[in-house]
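Not every chain is included here, but those present sit where they belong.
Each chain carries a letter (A and B) given by its place in the written order, and its residues are counted from 1.
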Amino acid sequence: MDMTEETWRYLRLDRLYADYCACLDEDRLEDWPELFLDDGVYKMVSRENYSQGFQIPLLLLDSKNMLRDRVYSLRNANIYQAHRYRHAISGVRITAHSDAGLEVSSSYIVVQTLSEGFTEIYQAGSYYDQLVETPDGLRFKQRLVVYDTARIKTLLATPI
Amino acid sequence: MDMTEETWRYLRLDRLYADYCACLDEDRLEDWPELFLDDGVYKMVSRENYSQGFQIPLLLLDSKNMLRDRVYSLRNANIYQAHRYRHAISGVRITAHSDAGLEVSSSYIVVQTLSEGFTEIYQAGSYYDQLVETPDGLRFKQRLVVYDTARIKTLLATPI
């Protein structure tokens, strides 16, 4: 294992994930689709379905334009209670890498603060990512969100 | 971007933040002010105020001596329920850097265990930091704590 290369790979991963979380947690939703390829996929599947091999998604956005549309809709059309997320990402592991890109898994815990001012756990789960190198940096070819939390107290509005 | 320099910068940041959390989570409060410059500032502002441009702080300590005074007061004068924090820091991002220092943002989730033995989310929010290099390592010129959680169940005693 080349130590310098390995270090650099994890540092770039950490940067991508920090940027991703900042888009969602610091209310910079418009920047979120830009971390995906043009044909990038964002998919949410429950743990139960995923474990049994059924990948019927709760949410499926299969291009950057669909992600942008989702953000536009959140800003302009959807009605939902004001809320703020805060992500904690942990256990980042590169599970495969080749010239074509990286496969990476990690864990997330997302807490949510509603307008009443209380903070509660919103959702926990895993990210399973396919990432590719682009001239602009690492980008998501696919982010598969497998959520442990089958029951959430409010509608899913902002992506995880 | 110089890869080695960039790697080193993030490693030193991680070390500073780990030390900061250990001061608060491992009951080593006396070491906490030492991570600030002599004229370092610690400020807590609510998300609501911050978003609207009002920076009226819930708490403002504007020198290392004031931070020490706060710790002395916590140890000797204040009455509050015994509690233990546990910080999870995520999404560390350098947003600006120059010869003068670094600007860094990150997310925190703090859980609290009271003497009854239950652990609950205490507070979530962002740190916005101004850091400078000193002969002793990176130090806080300012730590601005913007808390999402407007309602907390107990008095704020120990800093976040």
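Assume a residue touches a chain if its C-beta (ideal position, glycine included) is under 8 Å from a C-beta of that chain, and two chains touch if they have at least 3 such contacts.
Note that the structure is predicted; figures quoted are calculated from it, not measured.
**Student:** May I ask how many copies the whole complex comprises, since the file places only 2 of them?
**Tutor:** 3
Criterion: only the chains that are shown with their structure count from here on.
**Student:** On Cα atoms, by how many degrees is subunit A rotated relative to subunit B, nearest 5?
**Tutor:** In short, 120 degrees.
**Student:** With chain centres defined as C-alpha means, what is the inter-centre distance between subunit A and subunit B in Å?
**Tutor:** That pair's centroid distance is 26 Å.
**Student:** Per the contact definition, I'd like the list of subunit A residues that touch subunit B in the complex.
**Tutor:** 4, 7-8, 11, 14-15, 17-19, 21-22, 25-26, 84, 86-90, 109, 111, 113, 116-121
**Student:** Sort out for me which residues of subunit B touch subunit A in the complex.
**Tutor:** Answer in residue numbers: 3-4, 6-7, 10, 47, 88, 90-93, 105, 107-109, 121, 123-126, 148-151.
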